[in-house]
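Next up is a structure, given as structure tokens.
And now, subunit A:
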Amino acid sequence: MSTTVLYPLLGAALFALGVWGLLARKHLIHKVIAANFLGSGVFLVLIGLAGRTAGADPDPVPLAMVLTGIVVTVALTALALALIKRYYSATGLDTLEPAEEAEQ
Partner candidate 1 sequence: MTVWLPVLLPVLVGVTTFLLGETRERLRVLVNLAGAVLSSGVVIALVVRAYDGAVAGSSVEMLPGLALSLEADLLGLLFSAVATVLWAVTLVYAFGYMAHAENRARFFGFFALCIASANGVALSADLLGLFVFYELLTLATYPLVVHSGTDEALVAGRRYLYYALSGGAALLLGVVWLYAIAGTVPFTPGGALGAVAGRTGELRAIFALLAGGFGVKAALVGLHRWLPGAMVAPAPVSALLHAVAVVKAGAFGMVRLVNEVYGPELATSLGVAQPLAAIAAITILFGSIVALRQDDIKRRLAYSTIAQLSYITLGVALCSPLAAVGAVAHLAHHAVMKITMFFSAGSLAETHHIKRLSALDGVGHLMPATMASFAAASFGLAGIPPFAGFFSKWPLGAGAAESGQVWATLLFVTSGALAVGYLAPFLVRAVRPAAAAREPGAESDPRMLWPIVIVGALSLVLGLLAGVPGSPLDWAARAVAPSYAGWSPW
Partner candidate 2 sequence: MMSTLDTLTAGIEYALYAAGAFFFLAGSVGLVRFPDVYTRLHALTKADNLGLGLVCLGLAVRAGSPVVALKLLLIWLLVLGAGATACYLVAEAARAAEVAPWTRGERR
Partner candidate 3 sequence: MDAGGAAVSLLFDILLIVTLLWIAVGALSETKLFKSVVMFIVFGLFLAIAWVRLGAPDVALAEAAIGAGVTGALMLDAVGHLRKRPTPYPTDQREEEADA
Partner candidate 4 sequence: MTAIWWAISEGDTAALAVGAPAALAAALISLALHPDPLPVVRPLGLLRFAGFFLVHSVRGGIDVALRALKPSMPIDPRIITYDLRLPGNTARVVFTNTLSLLPGTLSAKLGRDTLEVHVLDCAGEVTAEIARVEDRVADLFGVRLAPHAGGAC
């Protein structure tokens, strides 16, 4: 019972947190973490709303979606981290914004 309500709510909260982090946090690593929270939140909503509890007939669709989603998220995270490393090597910066101000 609690799973179908509480966990989607947790998912929504995590999603909101992720959006906030992605937009408000400056540090690139923080943004990546936030993006992952974003994903986790969505996955929780997916599984939670599917109402899959022990004993119930398992619905394979959300599971398949989440598994795909996790793989995609890891790929994106890997790309983001690789970019961050290159960016840092090139500029010594770990945020997007201050450099912009300097540029203008």
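Note that a contact is a pair of C-beta atoms (placed from the backbone, for glycine too) under 8 Å apart; a residue touches a chain by one contact, two chains touch by 3 or more; residues count from 1.
The set was built so that all candidates are chains of the complex that A comes from, given by their letters.
If you're wondering where the values come from, they're calculated on a predicted model, not measured in any experiment.
**Student:** With subunit A shown on its own, which candidate in 1, 2, 3 or 4 touches it within the complex?
**Tutor:** Here, the candidate touching subunit A is 3.
**Student:** For subunit A, which residues count as touching candidate 3 in their complex?
**Tutor:** Result: residues 1-3, 6-7, 10, 13-14, 17, 20-21, 25, 27, 29-30, 32-34, 36-37, 40, 43-44, 47-48, 52-54, 56, 58, 63, 66-67, 70-71, 73-74, 77-78, 81, 84-85, 88-92, 94 of subunit A touch candidate 3.
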